[in-house]
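All protein chains but one are shown in place.
Presenting subunit A:
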Amino acid sequence: MSVPLTLLGLLEREPSHGYDLKRDYDAFFSRGKPLPYGQVYGTLGRLARDGKIIAGESEPGDGPERKRYVITEAGVTEFESWLDEPVAPEPNLQTVLFTKIVLALMLGRDAQRYLDAQRAAHLRRMRELTDLRRAGPLVDTLLADHGLFHLEADLRWIDQTTARLDALAEAVRR
């Protein structure tokens, strides 16, 4: 999963300190593996170097660094492109999709649109795999079946998430 894009998403919500970004990242996306401070500031440094964010002046306060980071227009564009692009329909993509949906809800965006785009990408891939299993030898059929069953599981997750969007939005907004 992309740490830089997730931090950009959190910064689109509001300008934040590195500490706040780490706290929110750990709360929603770390899955029990907290993001090290070194990685947070290293990533922010690279994003600033590439013009995706701007680091403000150091502010007085406790802790090692008190800079407020602000997303730039280029950063917003990069984040939006990532959000708009359905994830390649492969098994085990939930982590990326989960991150996109939570960020979309945090930012008050139309999460349903992303879920629908992902559903369409999955269904297209299922159609390709179905063509493959119909045309190919038994070995291809077995491989295609494996992909089809996993994609179907993803679709069930997409359906469940669709049904729970309102409650999820409440849970991730503050």
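Observations
We take it that a contact is a pair of C-beta atoms (placed from the backbone, for glycine too) under 8 Å apart; a residue touches a chain by one contact, two chains touch by 3 or more; residues count from 1.
The criterion applied here is as follows: contacts and distances are computed from a predicted model.
A single chain of the complex does not appear, and UniProt lists its protein name as "ABC transporter ATP-binding protein", one of "Spore germination protein KA", "ABC transporter ATP-binding protein", "Heme exporter protein C" or "Iron uptake protein". The omitted chain makes contact with just one of the residues A:Arg31, A:Arg124, A:His146 or A:Arg164: A:Arg124.
In the complete complex, the residue from A:Ile53, A:Val87, A:Val102 or A:Leu151 that touches the missing chain is A:Leu151.
Screening A:Arg31, A:Arg46, A:Arg134 or A:Arg164 against the full complex identifies A:Arg134 as the residue touching the chain left out. On the side of subunit A, the interface with the absent chain consists of residues 116, 119-120, 122-124, 126-127, 129-130, 134, 148-149, 151-152, 155, 159, using the contact rule stated above.
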